[in-house]
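Partial view: only certain chains, each at its native spot in the assembly.
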Amino acid sequence: MKQIKRWVRTYSLFILFASILFFLIEWLVKKEMIPAFIIPAPTSVIAMIIENWKPLIFEHLSATMLEFSIGFLISVIGGILLAVWMFFSKTMEKIVYPAVLVSQMMPIIALSPIFVLWFGYTIWSKVAVTVFISFFPIVVGAYDGLKSGDKDYIELLRSMGATRWHTFIKLNIPMALPSFFSGLKLATVYALVGATIGEWLGASEGLGYYSRRMSGNLNAEGVFAAITILTIVGILLFAFISAIEKKALFWKKY
Amino acid sequence: TENTTKNNADKKLEDISIMLDWYPNAVHSAIYVAKERGYFTDEGLNVHIEMPADTNDPLKLAATGKVDLAISYQTQLLVSRAEGIPVVSIAALVRHSLDAIMFKKESGIDSPKDLEGKNIGYPSASVNEAVVSTMVKNDGGDMSKVKLTDVGWDLMSSLATDHVDALTGAYINHELVLLQKDGFDMDTLKLTDFGVPDNYELVVITGEKTLAEKKTSLEKFWRALTKAQEDVNKDPKASLKILLDHEIDSFPLDKDVETESLQVLLPLMKESNIPFGYQEEDVWNEVATWLYESKVLKEKINPKDAFINIISK
Amino acid sequence: MTLVLKNVSYSFSNKGNENNKVISHLTMQVNQGEFVSLIGKSGTGKSTILKLITGLLKQDEGEILVNGKCVSLGDVGYMPQRDLLLPWRSIIDNIMIASEFQKELKITREEARKWLTRVGLKEYENAFPNQLSGGMRQRAAFLRALLTDKDLLLLDEPFGALDALTKKEMQAWLLSLWQELNKTIVFITHDLEEACFLSDRILLLQPNKIIEEIKVDLPRPRMPKLFHSIELVKMRCELENRITNETD
């Protein structure tokens, strides 16, 4: 209860702002200043969501969330491992960093047959896209964070006979957290977008698939219904990660 | 030998996958009817329907054998053969062109010549450029005065927001219907009226390897589909209902749009005295020649290699 | 546990314009159980010497031997001049950090708490470093070095930020500890009285890189009242004169 209250107070401004935007768009659409097939009236989007909430939530959202969860998990674990590996081995850094960069320059659409070829039409092709899109910020965030460890502190621990591994655990990791969390927050958003894009590579459910099909039918309400749900989920996830960040960096407040 | 020992009911079904050209719509009614009414199972097939991420994925994935069958475009199949992609067309799904130059009536376009000074939107394919060029030249116009804009994914909205004056590469059974439904007064120019050879817009294709390995299964598939297509012809309403019902839970397809779409499609899918799907060599020759002359194909290819009739006349 | 530095030289390479030697041909020895203080002007390289002994810096020339063996990281207990407490760890976790990566070190939280009580930080067990005053932080940093449980302790101005009274207490306490645990201690200080009171020998580092030795012949055990004794005051004056004269 108290938490909800605080939340409302914190975000009241945004809610106000969003409401104004809501009514502005509604008005613009109603006055036909914006064509409804490009940006639909917010009320009709809401109507669309209410009308189709069952398949939207239980079928599409849950499918997208499953892809997101698996992909995000792999991204986080894989991204951290990669960053750690690069941190420990200059050799790996010189090989991996450029390779990671190369991967990010590849347009997903050009790679879509490859994803399908390797992963088929299973959930794994969508997971692969999710991972593909979201692991880069994690790698950069974690790696930059690990590298930023304060020399003096590291020397102190080393003087106590700490191995590289120990200084890593006791120092580099805590010191990498701020930067890592920046990357993690980005990755959360990108992973959700990634799951959505992944669904274009041949899916039969999921919010991304839904929005794309609705777009093919010039059904703007449908497109924005999916986007609205995705956005809400995205904000919640972001807020969740931010809360964890705050917990993990509690000592910053002293 | 297995089949003979077991009775029909628990006979092991053979998996066959087909990738649609795009998301399910009226043109695919027969596939859903065949599936729903068990025509595929009757033939011993278990058909999986897949959807592509990109319009060229069906070709590539059929070529690699990742899917057994795919629906693609006749012109695109010829282009891919020229690129050395081993795909073959086994049947024509739609026997005539669905493409047209479409524009709002108010734009004052009567014939391709009027496109001079106009801006035409197209979805980044060389074939579309060739279409416009052929039509304008055929009508005595100057192609250099026609502006072509690649509008990517946004065919409909680019026209609706007046960023382009006309569209090519949009289908009369989909984009046209939708634009009209949104209240635009539309007009079209038919491709075949201005020197572009008629083509089989949609063909069912397979990889060369798959063809060699699974020819009998593909024949079974086509037999079932033919039967379903007859149902569709007889009772379009009921067939469409099957398609709509199949999609109802997740995707409320617009019933009016699909009904009209099917109305446009059905006459273009059949031809008297010719079995459903049968392909004429002449049509392939004409299209291939036109593509070559329009420089869409950089080398001459033998159209005979591009198709094989899975049913005889 | 003897510490020997033979002909050690060191210079910082990235020092900007100059590239001068901070330590030049330094030779010194600290015997088992000895308490040696290092004094000298600011910037003469006292902290650098301790860093060399820990193995954090590698001498350009010469040898540093602990018990006849080349020194390696983790052989000695070291308290740096800046306290360097980890801001995300509570005080007790800070002082126990060494036991987390030295298996042979078996310090329970109970023991750690006892040590905290002995330096007057009992109530701050679970506080975070930023919540402590300067002197408290220094005491915590000192405990951290002590709890590495090494025979050789290198202390870089451990009591610099302590008030007179706490300092006296800590000094007396350090002496009793030193005798009780039989440690060897190298101690940097700016407080000449402190140096005299604690040490067996005082090494005076000169800016011209020459090292001078002063023996402190005061009897042990030394009690706080010694501070008011005439010997200590005399000794301190002498030391002071020595520094002043040598430099000028």
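In order of appearance the chains are A, B and C, and numbering begins at 1 in each one.
Definition applied: a residue touches a chain if its C-beta (ideal position, glycine included) is under 8 Å from a C-beta of that chain, and two chains touch if they have at least 3 such contacts.
A quick note: this is a predicted structure, and the numbers were derived from the prediction, not measured.
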{"item": "Labelled copy-number formula for the complete complex in this structure file", "value": "A x2, B x1, C x2"}
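We adopt the following convention: only the chains that are shown with their structure count from here on.
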{"item": "Central chain of the complex, centres being mean CA coordinates", "value": "A"}
{"item": "Gap in Å, rounded to a whole number, between the CA centres of chain B and chain A", "value": "37"}
{"item": "Approximate Å spacing (C-alpha centroids) for the pair chain A, chain C", "value": "51"}
{"item": "Chain B and chain C: spacing of chain centres that average the CA atoms, whole Å", "value": "85"}
{"item": "Multi-partner residues of chain C (at least 2 other chains)", "value": "none"}
{"item": "Per-residue overlap in chain A, given as positions that touch at least 2 other chains", "value": "none"}
{"item": "Touching residues (chain side chain B, partner chain A) in the complex", "value": "19, 22-23, 50-54, 57, 60-61, 64, 66, 156-157, 160-161, 178, 182, 249-254, 257"}
{"item": "Residue ranges of chain A in contact with chain B within the complex", "value": "35, 37-38, 52, 55, 59-60, 109, 112-113, 116-117, 120-121, 200-205, 210, 212-214, 216-219, 222"}
{"item": "Complex contacts: residues of chain C adjacent to chain A", "value": "51, 54-56, 73-78, 80, 82, 84, 86-88, 97-98, 100-102, 128-131, 148"}
